[in-house]
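Of the protein chains in this complex, one is absent; all others appear in place.
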Amino acid sequence: MTQKTDHSIHLALSEDRADVYFTRTQTILQKEGLDPVVTMEIFPSRDGILCGIKEVLGLLAAVLPEDAEVWTLDEGKPMSEDEIVLRITAPYNSFGLYETAILGILAHESGWATTAREVVEAAEGASIISFGARHVHPDVSARMECAAIVGGCVSGATTAGAKLAGKAPSGTIPHAMILIFGDTVKATEAFDKHMPPEFPRIALVDTFKDEAEESLRVAEAMGDRLWGVRLDTPPERGRVTPDLVKEVRARLDQAGFPNVKIFVSGGITPERIRQFIAEGAPVDGYGVGSHISGAKPIDFTGDLKVVAGKPLAKRVRIPGITHNARLKKVELSKLEV
Amino acid sequence: MTQKTDHSIHLALSEDRADVYFTRTQTILQKEGLDPVVTMEIFPSRDGILCGIKEVLGLLAAVLPEDAEVWTLDEGKPMSEDEIVLRITAPYNSFGLYETAILGILAHESGWATTAREVVEAAEGASIISFGARHVHPDVSARMECAAIVGGCVSGATTAGAKLAGKAPSGTIPHAMILIFGDTVKATEAFDKHMPPEFPRIALVDTFKDEAEESLRVAEAMGDRLWGVRLDTPPERGRVTPDLVKEVRARLDQAGFPNVKIFVSGGITPERIRQFIAEGAPVDGYGVGSHISGAKPIDFTGDLKVVAGKPLAKRVRIPGITHNARLKKVELSKLEV
Amino acid sequence: MTQKTDHSIHLALSEDRADVYFTRTQTILQKEGLDPVVTMEIFPSRDGILCGIKEVLGLLAAVLPEDAEVWTLDEGKPMSEDEIVLRITAPYNSFGLYETAILGILAHESGWATTAREVVEAAEGASIISFGARHVHPDVSARMECAAIVGGCVSGATTAGAKLAGKAPSGTIPHAMILIFGDTVKATEAFDKHMPPEFPRIALVDTFKDEAEESLRVAEAMGDRLWGVRLDTPPERGRVTPDLVKEVRARLDQAGFPNVKIFVSGGITPERIRQFIAEGAPVDGYGVGSHISGAKPIDFTGDLKVVAGKPLAKRVRIPGITHNARLKKVELSKLEV
Amino acid sequence: MTQKTDHSIHLALSEDRADVYFTRTQTILQKEGLDPVVTMEIFPSRDGILCGIKEVLGLLAAVLPEDAEVWTLDEGKPMSEDEIVLRITAPYNSFGLYETAILGILAHESGWATTAREVVEAAEGASIISFGARHVHPDVSARMECAAIVGGCVSGATTAGAKLAGKAPSGTIPHAMILIFGDTVKATEAFDKHMPPEFPRIALVDTFKDEAEESLRVAEAMGDRLWGVRLDTPPERGRVTPDLVKEVRARLDQAGFPNVKIFVSGGITPERIRQFIAEGAPVDGYGVGSHISGAKPIDFTGDLKVVAGKPLAKRVRIPGITHNARLKKVELSKLEV
Amino acid sequence: MTQKTDHSIHLALSEDRADVYFTRTQTILQKEGLDPVVTMEIFPSRDGILCGIKEVLGLLAAVLPEDAEVWTLDEGKPMSEDEIVLRITAPYNSFGLYETAILGILAHESGWATTAREVVEAAEGASIISFGARHVHPDVSARMECAAIVGGCVSGATTAGAKLAGKAPSGTIPHAMILIFGDTVKATEAFDKHMPPEFPRIALVDTFKDEAEESLRVAEAMGDRLWGVRLDTPPERGRVTPDLVKEVRARLDQAGFPNVKIFVSGGITPERIRQFIAEGAPVDGYGVGSHISGAKPIDFTGDLKVVAGKPLAKRVRIPGITHNARLKKVELSKLEV
Partner (left out) sequence: MTQKTDHSIHLALSEDRADVYFTRTQTILQKEGLDPVVTMEIFPSRDGILCGIKEVLGLLAAVLPEDAEVWTLDEGKPMSEDEIVLRITAPYNSFGLYETAILGILAHESGWATTAREVVEAAEGASIISFGARHVHPDVSARMECAAIVGGCVSGATTAGAKLAGKAPSGTIPHAMILIFGDTVKATEAFDKHMPPEFPRIALVDTFKDEAEESLRVAEAMGDRLWGVRLDTPPERGRVTPDLVKEVRARLDQAGFPNVKIFVSGGITPERIRQFIAEGAPVDGYGVGSHISGAKPIDFTGDLKVVAGKPLAKRVRIPGITHNARLKKVELSKLEV
């Protein structure tokens, strides 16, 4: 377990991360001498991919007594609206304080994983890389990239995010470097000269010239060493279109570079991916930014359903345990914390 | 500055939080002996409230050389689509690596602050409390609440978030506590017995009974000590409606409790707040959850506009510095890091 | 035949219920010595359920000469837009005056029956009771309820309406009675004490408390004597929802009252019934008010198609008799008047 | 008071016109010895024109004790959604049974009057005649026409309806009569020959020929004795259009008949009237059928707000009397019954 | 080849019909001594029916050298968006000037033919005649009618247009002639008296009287000599409707004229034709005016794809010849010019 995660659990276990009414509740219950065993059930507000449960179990393993009982679905599994995905039976005071953290972890990470899955499914096999670290706070960028990978992305852009998911990070050449070199070909050659051979050479081809022209210039200069080009046309030039991909592919093929791959980025969404596929544009991979990183979290709710052995619930809930045959019992003692 | 912030800057300055192509660029530029002084300009993709700039300046103060020049807008100011809100002139290698972190901080926090502002403006003076910590990862929940307060919320639900913004946290009584006590009146009386007198007594009145009935029960039991009631009717019972607020107000007034305030929560949005106002429902404050905490980040872009004294830019940008009379020069040496 | 019907036919046969131009026409034709045998055909302006034809035949039996010929569809049969549903061949002066009454009876009653049928079909077997007498003039409320029963309702709310259709009326306990008793349980027990045992005990459970709480209170008090509960949540509390039905069902079952039935009323429409079914809410019956009672009448038109043996028609009609194999010849002399 | 009204009140006072649960309530209250003085307030579910209140007061005068108190708005006044239009304070058992009839009278008649008012206002001074008796049951056709006249129509088509409102009925010549005469001119001349001179001669001109041609034929034949023509073009010939009216007007004027008026009927709605006015078609009057007669009733609700001197109400209502300065106290003893 | 076509080609070959930049280009290339053999490919901007290609080949035959190579699709064939429909390989200066004329001929004529085809397909076998010469400039009215016939119309209204397509023109009797005769029957009889027997007698029946009445008058007068009636009801009388056609058909049949055909004109579109068919109206043929004659031209583009043997193209095109197996090589020398 990385240092980051340690720190993260440390934060989650800090009472100042809890909604303050849970802190106050704990004080009151203790003063009243109340600590009943309760069952809490947790469920999402819409369909999606469950993510963050491993992190939550780590948290629970750190706080629950040995005889507590926890049932859950596995990380990365699909879940339905209102389906119970986590059930905890334990003395209330052992975990009540962490409801805020537990729900927050699941909400944010499941939101990212679910949207990533939609993108991946739209791409019908083309690879998807999460490029959106720059659109979220660095405190959670690694969590976001890891969740995107749980959702099906092949990698992320940051070292921390990729590492959290056991992957190598993915990156080409930024516009800034090309601007400093003053020429796309020179910048790509510098990359080729100084980087280890196992890093794929992917040239970014929209900085100074038309993409088709620049792609041919880089391919002529790099020859077999060029692994691919990345098209990132900005909205002011019409974004990357299916026709542009087809034209670049044809021009590369005509010039003798059929092995150079084409990657596409810039405002990519499932709708646009489906359009590339429908129009037969031969895209090898997509970089997806804020569509995944800005995914709306999926609200989760936690409800007490049994208190001191008695089915009980607030209005609108049905008291007692909700049956869900998909849940598996967790052996807390075997979890690494 | 709190321990949290220290840790956060530590993370932001870690190269494994950077998009890996910036890491690689730094290696290449160093090997090529390139480190030109450049000007980078940063701007948002839509109108909003700028937030996170204090955190970004802290980061820059830690890395930029003394003769670097930084211009910016103040935290909490309105900003327009494509308006330059931050301009940095410094050797590229001193800060190029942190572009990911800088953009991410601004994106996420400005997204939250902007949406909070929309809610606050819709409320025309009624107070707004951010209740959405449970819908984001605990690693950023305090940042989210602080940004919501920058946007105009009067407080947040967690101790960490409120503290970051110099406020006291706000909270009533959770459903879980009422379920454990088995009765709303008992739970409220226990709160009253054990909590310091300066905490306002606000009863949550939708757990077991109809809100109007429960409000009167609590008011009868608590008398003058009751500060307010919180209506949180779930969607399955029709959410809190303007008519419900008017009815509870009238029944409390008829029963001799004109001073008991009414707070409303549950799926609150600017549209619904405007409806409460339009129908004349006397709401004293709103708790707003995922509408603010799940706000879409505002994408920011950073562009090199001058390299080694020469105006330069990629296609679609106009080379050279962009005039913005609203920017103020920052004295980096005077910033606390 | 009831006193009411007698009076009604008396009214329909009164010349002051006729459009005055028919009265004048009769005078003119008599002065001109004209009274040709004509054929009139009557058809609806849209698809629906034919209702009122029995009443119309009663009227015709009272006025037509013995050798008149009448063809029609049976009461309650489906009819298509522009389909001939009634054909009369007789001297014009024997029935021309009653065109207004004949069309009006068919229009109003077919409108009610048609909408009732739509509701009944949406309910897929759950019983529908017409509750809308309070939304129409008492002069036609019994006619409306009878037409609703022709359309498929199992009963109506008034004694007169139900009687006209050969049914017993249906009713629970009004809000007014519960308010006078001051408590739902007391009111239900009074009903139980004083009403004959064959009247089903159905408690109205939304007056003072939340429906789920009140349902359990009544069930505990009444035990096996409780036949059902009626949920009638007003719009200000979100109407009855599928989730509310499911919750009340579950709480009743958990408390040992699986035989207590659940009836739903309040703004019921086919759309909402379909939603209850789609979401699996176990509703035993619905009370439907203004959706049926306020049904738009179906305009009918009567056209002369043969005059003195000669096919003739106004513009837009095809002169002569329109073939319709579904019509049956009526033996007027055998009708009870 | 006419024989009809007598009969109608007789019906309304019959207990078999009441929702059966009111009948049962009365039995139970009597057996329990309960008959508190209560205040009931009645209000509509949407804005409109109040109609039927005179009939309701007649009913109340027949049943309430002398010391009962009744407040109301006048017949024909505008009323707002949820505005109290009738307040009754009396022993419950003296009037509770008639709630069904009271609400039904107000609902149906206010629905007709409100829609009639919309039509009248759209017509900006052109006269509107209610032609829809043929689209409602003859038991209420007179009530409908009277309500339409309360709403602003100048007359109705039936003798009974017009008489109830103190008007003479209005009518031209039906298609049937023209078909029997075989020619529009002959039919119009027969009308002229046999009808009293005070009945206006209005020819219906769409039976056999194009309206413009027929209008000229009738005008040539009738000369100064022709008061007007009625255009009633069926949908299959495109309904009456503004252009048709303008053409007929121009042709009549060119042929020397500038005093012949033009009346329009057939599917008339406020929208179509506004179109005639917008396009400058010189229509002298409109006959309106099912748009008024098929108006949706306006649901009314009656709520107990005070029981035995104590403010009381079901959930969602505010207990106690609702202030409405527009209400006037009724002297029941001075009402004619 | 007609005189018209001669003149038309003469115009198309005139340099003052060319976009002036082509004229200037020719001057420049000649002064620079440049005249490379090039390949130009021409394609449409949307799917449609190719029309005008015969005219274009006539033009090319007049200007291309013997060794030029031309590939194309046949006149009247369906073509797809972006499909190459014409490929020319020849010295640029031999044909570059005529790009404007070539594209214009194809654009305008394919637009007409394509829309005509849509109308013809909608009619499912009923005959369509192009009536729209009056809505286009007489300089192209014959071209428009010929293109409409290529698209599937059976004929056109003008002698020149029909002749160009090898057909006889089609026409009935104009309103003007009926107005001069003052009566439809008289005008039709005059037509019958003076026109050769092979011209079908088709009466226009909407001038003075209702169409159904006039159809019967003409049929009675003309007997077996009447071939058909044309319904052309103007918008002010509701256009021809399916019900009108059915009524006229029924009245003609009842009167013993089952062989008289019914033609419909006036604002005919594919949507309206589909409605006639859907409602079972027995229409024998339609006259279609501005829907075909005002069809939007289909933009065509011509691109150089090979210059002096080398694949070359502007941005967005793929250099070199585009494969299209449907193209056929044209033997220019065998074309009649």
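Per-chain residue numbering starts at 1, and chain names A, B, C, D and E are given in the order in which the chains are listed.
What we mean here is this: contacts are C-beta pairs under 8 Å (C-beta built on N, C-alpha and C of every residue); 3 or more make two chains touch, one makes a residue touch a chain.
Being a predicted model, the structure only gives us computed values, none of them experimental.
Trainee: With touch defined as in the header, list the contact partners of the absent chain among those displayed.
Mentor: Displayed chains contacted by the hidden chain, ordered by label: A, B, D, E.
Trainee: Taking the full complex into account, find the residue in D:46, D:167, D:251 or D:296 that is in contact with the omitted chain.
Mentor: D:251
Trainee: Would you indicate which residue among E:254, E:290 or E:322 is in contact with the undisplayed chain?
Mentor: Here the residue in touch with the unshown chain is E:290.
Trainee: Please identify which residue in A:244, A:264 or A:330 touches the non-displayed chain.
Mentor: Touches the omitted chain: A:244.
Trainee: Name, in rising order, the residues on chain E that touch the hidden chain in the full complex.
Mentor: Residue positions of chain E that touch the missing chain: 4, 7-8, 11-12, 14-25, 27-29, 31-32, 34, 36, 38, 40, 52, 92, 96, 99-101, 103-105, 107-109, 111, 131, 133-143, 157-160, 162-163, 169-182, 190-191, 193-195, 199, 206-209, 234, 236-237, 289-290, 293-294, 296-297, 299-300, 303-304, 307, 312-316.
Trainee: Name, in rising order, the residues on chain A that touch the hidden chain in the full complex.
Mentor: Residues 208-210, 213, 233, 236-239, 241, 243-244, 247 of chain A touch the chain absent from view.
Trainee: Would you write out the residues of chain B that touch the absent chain, in ascending order?
Mentor: 311, 315-320
One rule holds for everything that comes next: only the chains that are shown with their structure count from here on.
Trainee: In contact with chain A and with chain C at once: which chains are those? Just list them.
Mentor: Neighbours common to chain A and chain C are B, E.
Trainee: Can you give the rotation angle that fits chain C onto its twin chain E by Cα atoms, in degrees and rounded to the nearest 5?
Mentor: Angle of rotation between the two copies: 120 degrees.
Trainee: Between chain C and chain D, what distance separates the C-alpha centroids? Give it in angstrom.
Mentor: 22
Trainee: Using CA atom averages as chain centres, what separation in Å is found between chain A and chain D?
Mentor: Each chain's C-alpha centroid was found; their separation is 65 Å.
Trainee: What are the residue numbers in chain E that touch two or more other chains?
Mentor: 210, 213, 243-244, 247
Trainee: Take each protein chain as a node, join two nodes whenever their chains touch, and name the resulting shape: line, ring, star, complete or other.
Mentor: Topology of touching chains reads as other, fitting no named class.
Trainee: Could you run through all the chain pairs that touch each other?
Mentor: All chain pairs meeting the touch criterion are A-B, A-C, A-E, B-C, B-D, C-D, C-E, D-E.
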